[in-house]
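Sharing a structure, written as structure tokens. Questions coming.
Excluded from the complex is one protein chain; the other protein chains are retained at their positions.
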Amino acid sequence: MAVNLADNELDTTIETLGPAKIEFPLKQNQSLGVEGLEQFKIFISDSTRVLKDIEVHCSMEVNETDTKPVTFEMAGPRKEIYFDPTKVKAAVVTAGGLCPGLNDVVRSIVLTLYHLYGVRNILGVKFGFQGLIPSFKHELLEMTPGFVRDIHDLGGTVLSSSRGLYSITEIVDSLERLNINMLFTIGGDGTLKGANKISEEIKKRNLKIAVVGVPKTIDNDINLVARSFGFDTATEAAAEVIRSAHTEALGAPNGIGLVKLMGRDSGFIAANAALAEREVNYVLIPEADFDLEGEQGLLKELERRLKLRGHAVIVVAEGAGQKFFPDMKEEHDASGNKKRGDIGVFLAGRIKAYFKEKKMEINLKYIDPSYLIRSRPASSSDSIFCGFLGAKAVHAAMAGKTNVLISQWNNVFIHVPIKAAIASRKKVNLQGMLWHSVLECNGQPPLINRQ
Amino acid sequence: MAVNLADNELDTTIETLGPAKIEFPLKQNQSLGVEGLEQFKIFISDSTRVLKDIEVHCSMEVNETDTKPVTFEMAGPRKEIYFDPTKVKAAVVTAGGLCPGLNDVVRSIVLTLYHLYGVRNILGVKFGFQGLIPSFKHELLEMTPGFVRDIHDLGGTVLSSSRGLYSITEIVDSLERLNINMLFTIGGDGTLKGANKISEEIKKRNLKIAVVGVPKTIDNDINLVARSFGFDTATEAAAEVIRSAHTEALGAPNGIGLVKLMGRDSGFIAANAALAEREVNYVLIPEADFDLEGEQGLLKELERRLKLRGHAVIVVAEGAGQKFFPDMKEEHDASGNKKRGDIGVFLAGRIKAYFKEKKMEINLKYIDPSYLIRSRPASSSDSIFCGFLGAKAVHAAMAGKTNVLISQWNNVFIHVPIKAAIASRKKVNLQGMLWHSVLECNGQPPLINRQ
Amino acid sequence: MAVNLADNELDTTIETLGPAKIEFPLKQNQSLGVEGLEQFKIFISDSTRVLKDIEVHCSMEVNETDTKPVTFEMAGPRKEIYFDPTKVKAAVVTAGGLCPGLNDVVRSIVLTLYHLYGVRNILGVKFGFQGLIPSFKHELLEMTPGFVRDIHDLGGTVLSSSRGLYSITEIVDSLERLNINMLFTIGGDGTLKGANKISEEIKKRNLKIAVVGVPKTIDNDINLVARSFGFDTATEAAAEVIRSAHTEALGAPNGIGLVKLMGRDSGFIAANAALAEREVNYVLIPEADFDLEGEQGLLKELERRLKLRGHAVIVVAEGAGQKFFPDMKEEHDASGNKKRGDIGVFLAGRIKAYFKEKKMEINLKYIDPSYLIRSRPASSSDSIFCGFLGAKAVHAAMAGKTNVLISQWNNVFIHVPIKAAIASRKKVNLQGMLWHSVLECNGQPPLINRQ
Partner (left out) sequence: MAVNLADNELDTTIETLGPAKIEFPLKQNQSLGVEGLEQFKIFISDSTRVLKDIEVHCSMEVNETDTKPVTFEMAGPRKEIYFDPTKVKAAVVTAGGLCPGLNDVVRSIVLTLYHLYGVRNILGVKFGFQGLIPSFKHELLEMTPGFVRDIHDLGGTVLSSSRGLYSITEIVDSLERLNINMLFTIGGDGTLKGANKISEEIKKRNLKIAVVGVPKTIDNDINLVARSFGFDTATEAAAEVIRSAHTEALGAPNGIGLVKLMGRDSGFIAANAALAEREVNYVLIPEADFDLEGEQGLLKELERRLKLRGHAVIVVAEGAGQKFFPDMKEEHDASGNKKRGDIGVFLAGRIKAYFKEKKMEINLKYIDPSYLIRSRPASSSDSIFCGFLGAKAVHAAMAGKTNVLISQWNNVFIHVPIKAAIASRKKVNLQGMLWHSVLECNGQPPLINRQ
């Protein structure tokens, strides 16, 4: 038996600002005391790593391969750290769309910096990266334990957010001018790309500023990140919406409940919510092509179902069916995301037109709950998870790690180079257990015309 | 001191099918037993009436007027009833849009008919009045206590619904053919108008069919009905949506949360939800005119607020601002409701255009939660209320009352002639406590340009 | 037809500190402006009164009686007020057990004083009346709009509370020493009795201090108060607990879910929650006697039901069945409430012992959710209601009314002399609609052995 887990292109080495020679400030930990804390074998060594792939195949001979398995650096507190806590000035920024748990992560970063390391200079950057561009004149927030005490009860972000990255030069100028030596960025793919560029500019200028990302993606679509915070809360909320759509579908002759859910590139929320609230008949996600017209197309299929059952529920991820917008110019929003045609409104229109032509009465109820979902406070599960993410981010920064993000992988918290994470998107595997379960659950046909 | 409460045009006399000579079937009440039930002084006499107006003015002299005060017949069980329960065949119909509590009312009607009176023939009409039009071929449901046992846990209506009244002749033909002698209609203004016409056709044909309405209006806008079921649940749900809108408004530079709530003719939900979740800056309702342009108009006012505070929340009832749709043809939907221009989408567009022209970055989040609100199950308060409404409707029908609806007035359940209820709409009083409190609460200026 | 509503013993006259000669400070209302506010016909005259009883009997002849109907003074802002707002120093105290909505009332009092009248001196008394006893050394809170802004999102009371009244002399000494001329007491029967004594002491000393009560009773048992705040929220919460008890009862052989709910003297929560969540088989309230032993007693009846159905749900109000505690000394708690035997624990023990003797396996799950219910934040409906109560309390105090409480009666807000309210308790009418509906709903037999 052998472990053959090679993945030759993936570089999981973590950048550092320099050697970590300062001792962890145990004395900060007042209630536990020095001995108290040392009893905890909490310190993680850089040489402790986590396997990326954990499936093995018994039939393979031992040593038939000598490629090394891919591993990740484990996250957590280091006994030797890079920064002198008394001299740290940290900044926290939240960027991109809202997501349940943002405040929980901010709270955890502040409390860990303050209580565990004794850092007293913690700035909140307002309105995403705008807050580091002087011309916007946003003030910086001084964040204390008192300020963050109850913020986890609120949805949204107390720092406010914005899309877009603005000038990397101006941002790094601001970091220099403010003497910030630790930047925590909580944001999605666009933010991580920005964090990567900022890190590179910092390196070019030979500054000692650690850049640590906490990946935020309500769509759960970031590469090498098994679970993203807020996804659990969003799925719960999305399942409730599907229940409403089902109630509406049952409430009128040929009722159709059509729900548009988040999912620009990946249909994880749509797929999971459909498994949680099992009244969905059609789940449309970006990964799975589907036809509207033709004998196997959605419209004809929907007609068959209505004639048979009298109602239907459709869930569509916002990035699904983009082939129906061939003229969509290659536009991008301020976060650098490619703009999407509005598949929800499009489908609603096409379905109505189809049945109007057929002179068949339908009652379509279109629901777009995105703002209601993403503005929720985090569930307990997400809240606890965010607490760990924030603490691990601080540990990484204090140890001098940079251009790194905190991820959970195989249930362990790890360091991932930001470059590796932004190289591609995580997608629903159309041959995998999740998608197969969705299709099983709702009995959904392929919706593709066979030639 | 005198009570001077005349209201000369209002006729509160209730129609009856004939004299009530049959004794209330006490024996049905197995657990309480005959003595058990008689101990309850629950029987209401037709001569017990409820004052419509209850304010008095001390300065007036006693007897300075001899006009009689307007009173309503009190609802409740009668000791003598009109129908022989063993021969009753009742039908229940739910019509119009969904509203929390529909199933609770259906459940209560069925259980009261079955257990209190011993009626065994209870039909559920599917898809509103469509279910009584033979060409639609909807089957009738036989409803039993077992069938309705848990339906109050579900949103929507187990009978399904539809808009529109179809042919009165065909409907009354169906009632005759099916030997139905008791029709319960749970629906709004359109349904009540239909029930009135059905009653008149029944009278013309000299049939002995009681028609009893339970007024359903999530907008709480039916005349002579102080509280309509589902309104409490809807307000709670609407308040949660406003909280989300506020979170979104805070989450981006110049964030604007714009929420469209139910309220075709009356702004009760918008006004109450704004009082419950006090982060609303502008409440726009059908009763209160407002300008968009000009120095006091909404757009300029919004600009001032954004410059001062950086975010804003707007709640607009769907029937507000209809003056902005001058070309809207006099169209009506199937329920007979005048079609409305979509003020939510209109406002979103106008606000975006205004600030685009001003080159001021805003982030508008438009939320239309109507389907999510109306499909909820009833709150406990609404559920209990629906239980009483359904029971009172059965008592009225059994006593031979017809063309009547069940209302709560001054906290007492009463009979109101359907004709009186459909004569006009209940509106938010712009000079009253509710609207004044809303304006106080959010500090909203008049939004009207003074000449 | 005549209105015969005499109730000769009830004195509804409201005490005042003196004539109201100061004009309502319209200028405070910045956004509305003077004209803005005057357009609202919001001012209430003392001569506007509200009928107590609103049922009339048609058979009676007009003027057959010349007794005057009992009426209440209507609550609301007066055009002429007693206090000069610039010289007002107000104090707010919350006393007794927690109840949903306490913070909403506090918030409304502060905002109305501040924004509508321009009062700038508003003190929060901590820990109930303890906060006015110097030896406890509790500091007073200076309350501003900023302080109360978000407190309605929290359960409990930001002022904290305590039971007990302590020395009336010391309390009035403190009011004098602090130059407080307006005391708002939010509390139950004990607190109102205290407020009455404080008012009398104030009168004796000829001080000009208005004492206005907002009645707090989660049990909804205060006389002449149709609806008390928090009751709606408590009923919703209690109904959820009953659902859990039902699930537990179904989950084991001969499962019994036994729930103890609030209700020291009156069973309103138990009765309403049982109507909302209809899986209760036995509702035991203080007003209705019941036997444990004997052929018709609860134990035998429960045995019959378990043999027939295999599970049962019992809801018991805390004040029910006190006859089973004959040796209970006449003890009282700090609020002056008579101490009760713990009927929940008692019943659990007796039921277990009964079936143990019968060698019949049962699985009893006893749930006491009181702290979980009363610590909830207010529902939207309660929150709005609390907003009105607080505002009306301020209007009453500013007009110089004293020894008065704010009540809702026949859906109108009124002034009730505290003396009238504390004269007796509101009880569930065993011959009325509520209790009859409960018995109907759960098919509960009398549980009393007939001789």
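When the chains are written out, they are named A, B and C in that same order, and each has its own residue count from 1.
Note that a residue touches a chain if its C-beta (ideal position, glycine included) is under 8 Å from a C-beta of that chain, and two chains touch if they have at least 3 such contacts.
A quick note: this is a predicted structure, and the numbers were derived from the prediction, not measured.
Student: Considering all chains of the complex, which shown ones does the missing chain contact?
Tutor: A, C
Student: Using the touch definition from the top, which of C:T12, C:N121, C:S161 or C:S174 touches the missing chain?
Tutor: C:S161
Student: Per the definition of touch given earlier, which of A:Q130, A:S160, A:T247 or A:S383 contacts the omitted chain?
Tutor: Looking across A:Q130, A:S160, A:T247 or A:S383, the contact with the absent chain belongs to A:S383.
Student: For a quick check of understanding: of A:T16, A:Q322 or A:S437, which residue touches the chain that isn't displayed?
Tutor: In the full complex, the listed residue that touches the missing chain is A:S437.
Student: Which is it among A:T144, A:N179 or A:N410 that touches the chain not included here?
Tutor: A:N410
Student: Tell me, which residues in chain A touch the chain that this view leaves out?
Tutor: 1, 3, 29-32, 36, 39-42, 47-51, 54-59, 62-63, 66, 68-69, 71, 74, 76, 115-116, 152, 226, 232, 235-236, 239, 272-273, 275-278, 379-381, 383-384, 387-388, 391, 410-412, 431-433, 435-437, 439-441, 443-446
Student: Tell me which stretches of chain C touch the chain missing from the display.
Tutor: Missing-chain contacts on chain C: residues 98, 127, 130, 136, 154-157, 160-162, 241, 243-245, 247-248, 250-253, 255, 257, 365, 367-369, 371-372, 375-376.
The rule is short, and it goes like this: only the chains that are shown with their structure count from here on.
Student: Once you find the CA centre of chain A and the CA centre of chain B, what distance in Å lies between them?
Tutor: A distance of 43 Å separates the two centres.
Student: Counting only Cα atoms for the centres, state how far chain A is from chain C in Å.
Tutor: Distance between chain centres: 47 Å.
Student: Counting in whole Å, what is the centre-to-centre distance of chain B and chain C, each centre being its mean C-alpha position?
Tutor: Going by mean C-alpha positions, chain B sits 29 Å from chain C.
Student: Where does chain C touch two or more other chains at once, residue-wise?
Tutor: Correct list: empty.
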